[in-house]
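Here the complex is missing a single protein chain, while all its other protein chains stay put.
Presenting chain A:
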Amino acid sequence: MSETAMTRREWLLTDRPQSRLQARLGRAYVAWRRFTANRLAVIGLAIILGLIVLAVFAPVLAPHSPYVGDLANARLMTPGPGHWLGTDDQGRDILSRLIYGSRLTLQVVVLVAVIAAPIGLLVGTVAGYAGGWVDAVLMRITDIFLAFPKLVLALAFVAALGPGIGNAIIAIAITSWPPYARIARAETLTVRNSDYILAVRLMGASPWRIVLRHIMPLCISSLIVRVTLDMAGIILTAAGLGFLGLGAQPPLPEWGAMIASGRRFILDQWWVAAMPGFAILIVSLGFNLLGDGLRDALDPRGSGQ
């Protein structure tokens, strides 16, 4: 058969790629196939994509305003036509608030991941590769952060910085990097004396170049998995801070804060607290399923041959 008769699949899976791009795409395709082989992981991905769609198109999708309710006629209405998930004590549509709240949830998750993961990765790989006193200093700092209960430390930070969603994000990021540093360090220790790293050293590469270009790519996949699995915890911590009144401030439709405000009616008007609770549950579950799937797809030990 001629070259042109090659299907797209064959092009991706060929063992003789013709360009850097093709090699990279082929590798990504193999990982994608391994990922999609796991049904639950695909469900997780669908949930997260759904969350992103909700957040992006919130103004289009939300049937009512998330901030203004009908105090006179629509307080604490049961779920039904008009208000599918009922209304809260200020007559606001809970569904609309949940849809807008997805923006806050996503913001927290993404920002925490973007701040905490690189810090942990850098601290861990540098400590692991440098060894000696650099390792000792960096890891003792990590140990100190790990010794505090996460939520308590976050509470202390928010108390010091003042309540608000931005400070809650910073507080959660500051408390969630140490486990990433530990993972990155452990991965680094397993590869730092391998022949392929020694070979790069023998090329005359600087330690920074070795850490950034040769060690970090090896740590990234296990880190992505861990961060994804932690996202459920991050959402819960953010919700916890919101519940305690230290995260998002009223009238922001943050899910944790919504549960807190529904607490007063939990026996008679259960949906006010239960609906945001369900939302947190579903999104956390989605991230966990996605994390499990990514672990199977990205695990370097599983992708050997």
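The definition used in the following text is that a contact is a pair of C-beta atoms (placed from the backbone, for glycine too) under 8 Å apart; a residue touches a chain by one contact, two chains touch by 3 or more; residues count from 1.
Criterion: contacts and distances are computed from a predicted model.
Undergrad: Look at the options "Tricarboxylate transporter", "Glutathione import ATP-binding protein GsiA", "Cbb3-type cytochrome oxidase assembly protein CcoS" or "Glutamyl-tRNA(Gln) amidotransferase subunit A" and return the one that UniProt uses as the protein name of the missing chain.
TA: Cross-referencing UniProt, the chain left out corresponds to "Glutathione import ATP-binding protein GsiA".
Undergrad: Please identify which residue in A:V60, A:L202 or A:L267 touches the non-displayed chain.
TA: From the options A:V60, A:L202 or A:L267, the contact with the absent chain belongs to A:L202.
Undergrad: State which residues belonging to chain A touch the missing partner chain.
TA: 15-20, 22-23, 27, 194-196, 198-205, 209, 213-214, 217-218, 300, 303-305
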